[in-house]
Structure formats: C-alpha cells, structure tokens
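Yeah, one chain of the complex is gone here, protein chain that is, but the others are all in their spots.
Letters A, B and C name the chains as they come in the text, with residue numbers starting at 1 for each one.
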Amino acid sequence: MSKSKKIAILGASGYTGAELVRLIASHPGMEIVALSGDRKAGMAMREVFPFLRHLDLPDLVKIEDIDFTDVDLAFCALPHATSQAVIAELPLDLKIVDLSADFRLRDPKAYEEWYGKPHAAVEMQKEAVYGLTEFYRDQIKSARLVAGTGCNAATGQYAIRPLLEAEVIDPDEIIMDLKAGVSGAGRSLKENLLHAELAEGMIAYNPLKHRHMAEFEQEFSAIVGRPVTLTFSPHLLPMNRGIMITAYVRGEAEVVHQTLAARYKDEVFVHVLPFGETPGTKDVRGSNFVHIGMVGDLRPGRARVFAVLDNLAKGSSGQAIQNANLMLGLPETEGLMLAPVFP
Amino acid sequence: MSKSKKIAILGASGYTGAELVRLIASHPGMEIVALSGDRKAGMAMREVFPFLRHLDLPDLVKIEDIDFTDVDLAFCALPHATSQAVIAELPLDLKIVDLSADFRLRDPKAYEEWYGKPHAAVEMQKEAVYGLTEFYRDQIKSARLVAGTGCNAATGQYAIRPLLEAEVIDPDEIIMDLKAGVSGAGRSLKENLLHAELAEGMIAYNPLKHRHMAEFEQEFSAIVGRPVTLTFSPHLLPMNRGIMITAYVRGEAEVVHQTLAARYKDEVFVHVLPFGETPGTKDVRGSNFVHIGMVGDLRPGRARVFAVLDNLAKGSSGQAIQNANLMLGLPETEGLMLAPVFP
Amino acid sequence: MSKSKKIAILGASGYTGAELVRLIASHPGMEIVALSGDRKAGMAMREVFPFLRHLDLPDLVKIEDIDFTDVDLAFCALPHATSQAVIAELPLDLKIVDLSADFRLRDPKAYEEWYGKPHAAVEMQKEAVYGLTEFYRDQIKSARLVAGTGCNAATGQYAIRPLLEAEVIDPDEIIMDLKAGVSGAGRSLKENLLHAELAEGMIAYNPLKHRHMAEFEQEFSAIVGRPVTLTFSPHLLPMNRGIMITAYVRGEAEVVHQTLAARYKDEVFVHVLPFGETPGTKDVRGSNFVHIGMVGDLRPGRARVFAVLDNLAKGSSGQAIQNANLMLGLPETEGLMLAPVFP
Partner (left out) sequence: MSKSKKIAILGASGYTGAELVRLIASHPGMEIVALSGDRKAGMAMREVFPFLRHLDLPDLVKIEDIDFTDVDLAFCALPHATSQAVIAELPLDLKIVDLSADFRLRDPKAYEEWYGKPHAAVEMQKEAVYGLTEFYRDQIKSARLVAGTGCNAATGQYAIRPLLEAEVIDPDEIIMDLKAGVSGAGRSLKENLLHAELAEGMIAYNPLKHRHMAEFEQEFSAIVGRPVTLTFSPHLLPMNRGIMITAYVRGEAEVVHQTLAARYKDEVFVHVLPFGETPGTKDVRGSNFVHIGMVGDLRPGRARVFAVLDNLAKGSSGQAIQNANLMLGLPETEGLMLAPVFP
C-alpha cells in the first residue's frame, strides 16, 4: 500500500462524496488523505455519515486548509457553480475529477444558456474532458481535468451513442423516458425529496429544461455532425438508487441489438442482455455496472433500448474512480468490481 | 337507506374485491348482501382483510351458495378466464359489472389471439359494454353486463381518446410509457411481487405482449376507423397503488391541451392540469380521480400527455361502482367523491 | 346541508391541516369557510396540496384576515408554541380544537420543563380539555378549547389506560416501544426525513426526552393517583402513516385482555382483537380506527399489548374531528367511518 495514490475529496459531506469514500475504502491503489466539507469542517466523517464509522478517515476541513503538495488527485463533489470557482484556485498540476455539472459542456454559450450565467473558468471548461469513460478513454488517460457526466446523461448515452455512431437509428427520432431514484437529487432539503412526499408514489418533473438535455445535445450533435435534439421526460421514483432510461428509437431492432452487443462486448462494466430481455435497476445497485436490454416493437423499424445503472456509482462516483484510475495509470477496473447488493 | 341496492361481490378475497367493499361501505345507495371467495369460503371477511374489521359483512361463501333472487347487481372480481365461466351461469336478468379481462374485447378472434384460447361465452362477449364510463356512458346506463377496463388501458385512453376523436394527433405515432404500482398484479404469489424483489428498484416487463395492448388497439381502431397500433412499454414500480402513462404524441401541443381541457371540463372525475404542469400518482391515490398533465416538446409538432389514476380505484373498483351507479339509476358520482389519501 | 357547521382551519398547509380538509370534505355536517397558511397566504389549496384539486375550497389567507363572526369552530393545526399565541388572540366564544402540543399539559411547570420555556397562555392551558375522546368525552362535549393529544401518546394510552384504571397491571413496570411512520414529523425540511435517508432502513431516536412522555406521565399519574413514569423508546420507520406501540406490562395476560375487551366493547373506533392476535398498521391506515392486540408471555405475570392507529387520522385530525363533533352537538362518528385504504 506504500505506493497508494493520495486522494483528496472536496465536498465529502454529500452523497457522491460519501460514495467516493465507500468505494475508495476498498480500492487497493488509493488512499484518502484529505476530506473537505465547508459547513461541516471540524467534524469527523462518522458524525456526518455513521455508515463510515469503521473507517479511519481524516476529519473534514475547509478546502483552504488542505495541503495539496502530495495529493495525486482530487475529486470535486461540490455543488454546481461552486465547483468552477474552487477548481480555478487549485494547483495547476493537480489532477482533478469533477463530479459537478460545471465542466460538462464545452461551449461557453451552451453553459450560459442552460445554467443561466456565464462560466467563471472558461479556459478550464475548454480543457476539461467529458468523463464518459467508455467513449473518451484515451483523452481521459492524459487529461488533467475530467468532467463527470450527469448520471441521467450517462445512462441515456450508453443506450444511444453506439447507435448514432453506427448510423443505425434516425438521430431526429429519439425519445428518452427517464425513471430516476431520489439520491440523484443529493442530500438537499427540498419538500419533494421528503419520504412522506415521495414514498408510495411518483411524479413527472422538469420535462422541458432538465439540464442533462444539454449533455445529450452536445454529445449526440458531435457524433452526428449537426445539431441533434431529442425528447427527454424525467420521472422521480420512490427508490434511493437507480436510473432506467427507456429509449424509443427508429431502426431495425435486430441491427440495434447487434450494434450494442458488438460495441460493448469488450467493456467490463457494460452488459448487453440477450435480445428481448429487459433489465431492472436493482441488478446494478451499488455497483459500477450498466445493464442494457433491447426489444423490438410490433411495428417494424422501431426499437426500444432500456439502460440501467446506479446513479451514485456508475452514474457519478464509480465513474469518477474509473476515470481517476486511468488518469493515475492504475488498472481501469481497480476497486470497482464489487458486485451489486441485492436484494 | 331502506331502498339501498343489494349487491353481491364475487371474488371478494382479492384486492379489487376488497376495494369494492371499502368503497361500498360508505356508499349511501348500496348494501352488500353476499360475498364469495372460493378457497376462503366459510371465512369472515375480517380474517381475509383485517382492515375491514369494523364492518358488518356477510361471510365469504361459494358462488353456488348465493341466492341471487334479490340481488340487484353483482360485481365479478374473479380471475381472468374464471369470470366468463361463472358469469355464463348467473341469472340472465342479473346486472353484472365484471372486473376481469374476459369481456373487454368484442372480437372473439382478438380475444383468442391475446388470451390464448377461445372465449367460453361468446354471446355475452358481444353483449358486454366496455366500461370506460366517460366514453360509454349511454350504453352503460342500459347495459346488463359491463366489462371493466384494464387499469393501464383506462389510464392511456384518458390521455389519448379525445385526441384521436378530435383528430389532433397522428394515430400512427403513439408511444405509451407505463409506470405501474404493484397492486395491479393482484394478491398473487409471484416472485417478482415480493417486497424484497421490488422495493428499492424497478423493472421493465412484458414490452411486446401486455394484454392491455389489445384494448388500446380495439378502442383506438374503432375511433380512427382503421387498424391502429402503438408502442406500449410497461414498467413495474416500487409502490402499491398508482399508474402513470407518459404518452408521446405528434400534434400541436397547445391544441392537444385545449382538446383535453375541453373534453373533460364537465367530467367530475377527470382533471386536466394547466398547460405545462405534470401530475403525480399520490395526488389521486385511493380516489376515483384522474389527473392529466400536458407539456410540449423542444421540437414543434410533438407533445407529451401524462395521465395518473389509482389502479384499484378509478382503474378498477371505483370505475366499476361508477358504472354500477349508472346501471342502477343512482347518481353517477355517488359514493365516489372521497378525497385521495395523502401522504 | 344548509345547517352545516362553519369551520376554519388555521395552519392548513401542513399534513394535519390537509388531513382535516380531506376528512371534512366528506363530512355531511361541516363546511370549510376559511383556511390559513401564513407563508402560503394567497395561494389556492390545490397549489399547496394538488391531491385536493377536486375540492372547491377557500384560498389560504393570513389568520388576521379571517372573519370569525360566523365560524362555529376553528381547528388549529399550527406549530407548537405558535399555537398558544394565536389562540390567545382568537374570539373568546369561538370553539377551538388545537392539534399542537401547546395545551396538552395542564401543569405550567410540566410544560416549561418539557418545552423549555414558560407557557404564554397559562389561563387557557388550565381550561383546555385533553382530547383523548374515549376517556374525556363528557368534558369535551362542554369544552370551548380541546387540546389534541400527541399521536404517539394517544396510541400508548389506548393500550394502557384501561389497565391502570382497572388496576390489573403494575404502574411502575410499563415499557413502551414505539414504531412510528414519518408523517408524524410533519412537512418539515429535516435531513432525517428525506426519502434517501429513511427509506429501506430505520432508526431509534430521542429515547429519553420525547415530549409525548410528558403526556403519559400526566395521564397515568392522574389515574394512579401518584407520580408514574415509564420507559419509552421511539423508532422511526420507513413508512408514511402509522404507529404501533408495543407495550410490555406486568399483569395476568387473560385479565389484561378481558379488561381491554370490556372497556372498548362499546367504542366504535377501538377494536380489540381476539386473544393472541397481533395487529398491523396498514389495517387502520387512512382511518379513525384503533386496533389493539394482546398476547401473553412465556413467563407468567407478563403481557404485551400492541396498539396501532394512523397518526394523521385517529392520532391527530380524525381525533380532532371526533372531538369537534361532540363540541358541536353532531353525532360523534359523523364523517369518520371511512374504511382504511389497503393495500
């Protein structure tokens, strides 16, 4: 362990921060040397997250009190907008995986349009590599700053990207119906996140302006080579972890399946089910795996793709560690092969 | 109350049977005089459903032991296939509301295709009126046998029928994404209905052959005047009651909204939300109400309709009572104005 | 309906306020004429609680804008401490049912001890009648101000009061283990009430200073005629509605059962199960019923009593309406016979 990479986690008092700690705790090549939590500085991690009680962790401190000299990589699990300001002040040679939305969009105008104000670190925005590992692997290896994807955006891209790349579906006819668990909204005190409001029911929300739309548009347009948009309908479900995207596409069902199966056959974390089978979110809960199912339609020329992942793991912190592994020269899957927890 | 209509419930040991009892218990114009439960004959209802302990109810008996002489109407909440055999043997002058799937399809061939065997009461199949009250009100008033709709089929039709009738959407471009709670599957001992399997996760299921498809096809084709099919993707959610259909259609969003609002403005149980608002299943839980929300799309010419209802109430037993009210000459809303239970 | 009693609800934007609206909506002898919601004044009730969309209700206003001239009775569903200040300013001839904790304790010193500051309306504190209907029925009929009980305190008292009154258990050996759903904590934005924190797990909380202890002590001491205390262990469960108290007592099990059965045999809302049977919270959900089960112990001289009720209904708003019925000269059970909603 003496050669463990030294890791700082900025924003360790939220769910993605805690998930990073959980995963790194059994990662043989990483060691946590600093944890920040602005409002909770001075507290022990076990006070903020008693489930981490068994671990020997540094106490939470303010970011300005961290000595980054020997830190190999920092995970930034700070709120959107905060992240860009903090990262702009970090040492220029520090490797960073950012889990916020701040560096996902490459185009400053798109950022301003979707987030409502100009970006505060435009130069770094350009430098940042989009963190969808299976599609940006080479750039990530040599990146200094990687922008973790939106959890919903990741799920949808696993379903659709190979189909656009292989030109087997119509890029103008994509519909995505999202079913998302509640931890994606973070540990924030909002009425609609209360157990009494959410349990035993579900809602549709934000059908026009969900910010993960911007990622789909950026990425799909880049693949197709012209502006592409889509229909995206988010729904909030009474479960803590898990995302399913049901994607409705135009293309030959068997070709769609073959394309997905071929694209992911060497990917450790992405599993394409046999044709006609559909996945469930619990089959990936707590893990870094993606399951993709595919069925046809009674009408020829149409297909449906169902992709599931755990929003906190593969959708955020697991993805972040996968990227960090690449950036640090560690085996890509190290620390990430934990089986899902079922039931 | 001396003039209460006398009611028999066949198949009172399942969820829809119990829901009928719950609702009739506070219905001023109905009185339960017989309850059947084949395997539980001889038991008191409070033994089968302790939540009904406070009610003075007849014990469960076998159907053949019921004297139908003074019964005004029988609700049939028996399993599919069983229902047609039982109903064929009931007195010919008995009014019947059937909650099974047995009489929903008017075409014997369609029945055989979707249910895998010939219908055992073909004549009655023809006579039966489809029980979607707001659309078959007049026929239901004079019907002897009303076939309750599928709960999912009802939800989708509330979203789509007025749009097809008004010809404001393309009938060949309908996609329905279904999110359904688990009580729609009944009190049956199946592995995927276990709490440990379902809670904290969700699955897609039966994407090609869900039998409620047959109802959509029958009804939509009848409206349009030629065969119409659609894409229908069911998902099972970790909640007991509630259905949401997210329908993706082609049409002008504002016209779609105006059409829905106009169609339902005099319907007591169907509420169309202001343009751009989306509904939640808990807002109708335990009640006979339908909430319909409608939003546009970033791409012109597309719209989304979100419809929610409680599968056991408006989707089954509430609808059945609404129809029975009509058949018995009672006010249509009698016993059905209970507010939803939230949270 | 022209003779309906005119009702105001102060604090209608919380869960107990909404539950009052739900229940009164189908109450034949009450009519809501005013709703207050301080921070939400000016909003329609359907905006605060979309599940009430079908009702024709007055908009929320500030309390000072309500004209109480024709109001027959006001329900006060305000936060603790706020309630006493508001009630002190209401017309002196207005009947009031308070759902807060402010008037539950008769002794100003006890109030100060448990709530941490002096009572602001000491005279009214003395006048208030404790609202456990089945035990204070006569005083409630003639009361101007009734103090609704704590929901947990009600549950425990249903289990224990008759046993102390009949002197069949040892008052110094009472242990109560509480399992409570989350809506008892209200619609408040606290981290431990988030779905992500609570769902799929449970916690013990506040084992020494839960304020409902004060009610147990006050009431049990009054019955026994000397100071009585007990052990009370609250646990928060991943469910929205429902309370179970498991009470461990010393006494002969069969005598305990006979005492409970005899005490409640004429009470419409309190059902004692056959000896040896245990209850479940879902069997009373959404209703005004209490189920009490009783079993013995392998060791003679010990018994266990299990009492369940719905914290928002019989534990708060249903109880409040039951008391209001008595205060207004209406039948005690009017509007309260709704069956539980299961599943």
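Definition applied: a contact is a pair of C-beta atoms (placed from the backbone, for glycine too) under 8 Å apart; a residue touches a chain by one contact, two chains touch by 3 or more.
Treat the numbers as computed from the prediction; the structure is a model and nothing was measured.
Peer 1: Could you tell me which displayed chains border the chain that was left out of the figure?
Peer 2: A, B, C
Peer 1: Return the single residue from C:203, C:222 or C:262 that touches the missing chain.
Peer 2: In the full complex, the listed residue that touches the missing chain is C:203.
Peer 1: Can you say which of C:54, C:211, C:241 or C:263 touches the chain missing from this structure?
Peer 2: With C:54, C:211, C:241 or C:263 as choices, the missing chain is touched by C:241.
Peer 1: From the listed residues A:54, A:117 or A:226, report the one that touches the chain absent from this view.
Peer 2: Considering the complete complex, A:54 is the one touching the chain left out.
Peer 1: Spell out, residue by residue, where the missing chain touches chain A.
Peer 2: With respect to the unshown chain, the touching residues of chain A are 15, 18, 21-22, 25-26, 49-55, 183, 199-200, 240-241, 268, 271, 279-280, 282-287, 289, 291, 337-343.
Peer 1: List every residue of chain B that touches the chain not included in the displayed model.
Peer 2: The list for chain B reads 15, 182-183, 187, 189-191, 193-200, 238-240.
Peer 1: In the complete complex, which positions of chain C touch the hidden chain?
Peer 2: Residues in contact with the chain left out: 175, 177, 179, 196-197, 199-205, 207-208, 213, 229, 231, 233, 235, 237-242, 244, 246, 248, 276, 278-283, 285, 293, 295-299, 302, 304, 306, 343.
Assume only the chains that are shown with their structure count from here on.
Peer 1: I want to confirm something about chain A and chain B. Since they are copies of the same sequence, is their interface symmetric in residue numbering (over half shared, so same) or not (under half, so different)?
Peer 2: Same, since over half the interface numbering is common to both chains.
Peer 1: CA centre of chain B versus CA centre of chain C: separation in Å?
Peer 2: 36
Peer 1: Just curious, how far off is chain C from chain A if you go by their C-alpha centres, in Å?
Peer 2: Chain centroid spacing, chain A to chain C, equals 45 Å.
Peer 1: Which integer distance in Å separates the CA centroid of chain A from that of chain B?
Peer 2: Inter-chain centre distance comes to 39 Å.
Peer 1: Going by the touch rule set out above, which residues of chain A reach two or more other chains?
Peer 2: In chain A, the residues touching two or more other chains are 196-197, 199-200, 238-240.
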